[in-house]
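With one protein chain withheld, the remaining protein chains of the complex are depicted in position.
Think of it as A, B and C in the order they're written, each chain with its own count starting at 1.
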Amino acid sequence: MIGILASVIDGILIGAVYGLAAMGLTLIWGVMNVINLAHGAIVVIGMFVLYTVANMLGLHPYGAVPLMIVFGFVVGIALYWIGVHRMIGRPELMSLLSTFALNMVLIGLGTAWWTTSPYNVQVSMPGVSWRGYTFTGTHITAAALAVVIAGLLYLLLYHTRIGKAVRAVATNREAAELCGIPTTQVLAMAFGLGVALAGVSGTLIATMFPFTVLSGEAYQLKSFVVTVLGGLGNPAGALMGGIALGLIEGLATPFMPLSWIPIVEFGLFVFCLIAFPRGIFSFTKA
Amino acid sequence: MSTLLEVSRVSKRFGGLQAVDRLSLTVNEGEILGLIGPNGAGKSTVFNLINGVYPPDSGKVFFAEQDITGGPPYRVCGHGIARAHQIVQPLGGLSVLDNCTVGACFGHEALPLAAARKVAREVIDMIGLGDRAGAPAGSLTTAGKKRLELARALSARPRLLLLDEVLAGLNPTETEGMIETVRKIRDNGVAILMIEHIMRAVMSLSDRIVVLNLGAKLAEGSPREVADNPDVIAAYLGDSKLLSAAEKPA
Amino acid sequence: MWRRPFPWFIVAAALLYALYPYFADDVGLRESLLLAAVYIILASNLNLMIGYAGYVNFGNIVFFGLGGYVCLYLVTALQWNVIPAALVAGVAVSALALLFGFGILRLRGAFFALATIGVNQAIQQLVVNFEPWGGATGIYLSLDSYGSLGGPMQALWTTYLLIVAVTAASLLASYAIRNSKFGLGLLAIGQNEDAASVLGVPTPLYKAMVYSASAFLPAVAGGLYFFKSGIIEPTSAFNLQTSIEAIVMVMLGGSGTILGPALGAFLYEELRGFLLTAQSFSQFQLVIAGALLLLIVQFVPGGLLGWLHQHWPKTRRWLE
Partner (left out) sequence: MTDILLQVEALEAGYGDVQVLWGISLKVKRGTMTTLLGANGAGKTTSLRAITGALRPHGGKVVFAGEDVTWLSAHTKAARGLVLVPEGRQLFSNMTVEENLEMGAYSHRARQYFSRQLELVYDMFPRLKERRDQKAGTFSGGEQQMLAIARGLMAVPEILIIDELSLGLAPVVVQQLAETLKALKAGGVTVLLVEQNLHLALALSDYAYVIAEGRSFLEGPSPEVAAKPEIRQAYLGL
């Protein structure tokens, strides 16, 4: 019984990081109706930023977190102008293909540079022991940082001018334009923000698990599951969806072979898409 | 004259807005019924309820004595109701002929491809688009697209045609041409239910008019009766009592 | 349909494609043409979804992989001949797709596209855990399995010819559908689904039907291809990357046209072959494919044929 509880708690810790990744995806969807299929590649960028900072530059691993936020923001704005801007207002399928093309380019560059062999970054954080079960330090730290970053996003969106402008554009782009808000710049910024969130979640994941250039795909699919659970376009729902997914994974782990977990996830994903196209935790978006 | 379409006490609510409120109306064989009313009166919603784009919250729609309430649109179309939209929706990548062939293939008579193409060709000629048959629908002018919208609906060989502001966006000469076309269609035995803002046209075309305000029927009658109805005038021109209120010193 | 020159042109091209490496007795050429043919099959059938009905199926490779599995299972476990096995695989996968189609095609646009990724990944994982199909290691063919086709060497030629036949069938099917009532309905859905429904097109049925139709020949081809390879395992059978490349091919050649996807597939495959052999490019194959897709989507959404048709409208008549 305690074993299951421990597994669930660990699942929730990891789930918070999934939630952070999904927040990036859902923010972009909510503001500009674009499903970012380069999401996985961006998560991978975050992983390799950690590798560069910790193993190559020899800095403290968690120094990669603020660095990735800034770097991700800049990369995101660049990607917006390269692959997304011309897709705004065009059929969704076009933006899907366009962001997927960005994904191919990024993964291709990554493969050329890093190959597809696994990387691992050793992060030493003391764990917490409880009744014979040890909760890994990196998991606890990652979850804590994920919650802090989610909180910062909340502060940004609800208590700064620019954040409010992002929400205004998401609600009604034309009205925002009529208020004097330069909506195109706001879109670029929101894309940057979404990319920064996805990237930093990759950094946190890499503190916990080994990774390869191709790891992004699995996490991208998890983000989709989370987003669909939480409701597309809803950042608060994404965090809850992430924790829910982590919980499901944690709950399932003691009962079935590890290789069955993805089937449960994808089954859940397709089922939720069809049954709850607005998400289980969705708040109505006016 | 027998009843073709009967809309019986239908209602539809969107969130806080009662878009259509217990509306009843009938269209007889071979007549033109005009549906008018101020902005937001719920006219297009009535069309959507008739052709099954969404189901009504309550009430029924009967067509040729069959219950067709709630669609789906392709089934309603199969019964013999075709619709021309206010916002033209050409299948832009397909040719004018193909657009109309779609109408004929999947319409009331569900013709096979070759027969459908023939019907489409006839309708296109009648509507006056004959020389553009091979052109992509997206390349037509506004007036051309409006005509195509109508031609496509007609290709389905409907018994009832729903026309949603087919005159909007046309210049006066084009408007005249379109009015003649609509009259010709009626003379061929197709009943028409039309929403139109251009009063000149509604008044001259309609056999009867139903006036809608805030989702409910405000008046019904011949064009003359409707135009002289004080409620109708108030709904269109505004309540003159507000005038005195506004003129009171602040 | 045989009264027009186009189908005869397809048949002639297929004969040439099939016989040239045979008479030239060039195994290397045959292998490269075979791969291109497989891609033409994938792209051409995917085009029924993307180009005709306007639905992007990111998980289209699932049909190919499942077809391969069903076929190889029939060949190894039940000792079937490969030809009936591949056909049965096609029918089975197509029937499954019809069932699935009614479910996931309730989703529109991006939601549908996301769900197709989910379907592919879920089935891949399911197969990984499915012991009768060898789980993660897959199914191997013993050399005996080629006996019925006159030994391994002869079997390679036979499967090549069969795959070329499936390729021709794909193009002919694409042509036949394009010129049918069904095809017209699909094109209407692709242009504007709501308008199509108002015009009387039974959209749910047609969407499920095209989803199912686009599964049949890729599944047959999957059976033949993996029979030829002698091995099938989940990673190569359900490779999402290949799925996406098929989309690039469709877009490159011109979605919605009949020859465009085939042309795109052939060009893409040749380009990739060139990039893989050229030392300096081999690592950047994915980058180049991605950049190509990005450029097409942003600047020439009609692809090669779309671009031709736009600039020389007369080409529309003979280059469909």
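Convention: contacts are C-beta pairs under 8 Å (C-beta built on N, C-alpha and C of every residue); 3 or more make two chains touch, one makes a residue touch a chain.
Bear in mind the structure is a predicted one, so any value in this text is a computation, not a measurement.
Listed by label, the shown chains that the missing chain touches in the whole complex are A, B.
The missing chain, though absent from the display, is touched by one residue of A:53, A:87, A:121 or A:165; that residue is A:165. Although one chain is hidden here, its contacts on subunit B can still be listed: residues 38-40, 87-88, 140-142, 145, 165, 168-169, 171-172, 197-203, 227, 233, 236-243, 245-247, 250. Subunit A residues in contact with the hidden partner, per the touch definition given at the top, are 161, 164-165, 167-168, 171-172, 174-183, 285-286.
We adopt the following convention: only the chains that are shown with their structure count from here on.
Shown here, the protein chains touch in a chain-like sequence that does not close on itself. The leading chain pair by number of C-beta pairs in contact is A-C. Seen from the Cα centre of subunit C, the chain whose own Cα centre is farthest off is B. Centroid to centroid, with C-alpha atoms defining each point, subunit B and subunit C lie 44 Å apart.
Inter-chain centre distance (subunit A to subunit B, centres taken as mean C-alpha positions): 48 Å.
Averaged C-alpha coordinates give centres for subunit A and subunit C that are 33 Å from one another. Residues of subunit C touching subunit A in their complex: 54, 56, 103-104, 106-107, 109-111, 113-115, 117-119, 121-122, 125-126, 128-129, 136, 240, 244, 247, 251, 283-294, 297-298, 301.
Within the complex formed with subunit C, the residues of subunit B that make contact are 51, 53, 72-74, 77-78, 82-83, 85, 89, 91-94, 98, 101-103, 105-108, 110, 112-113, 116, 152, 156. On the subunit C side of its complex with subunit B, the touching residues are 179-181, 184-185, 187-188, 190-192, 194-203, 256.
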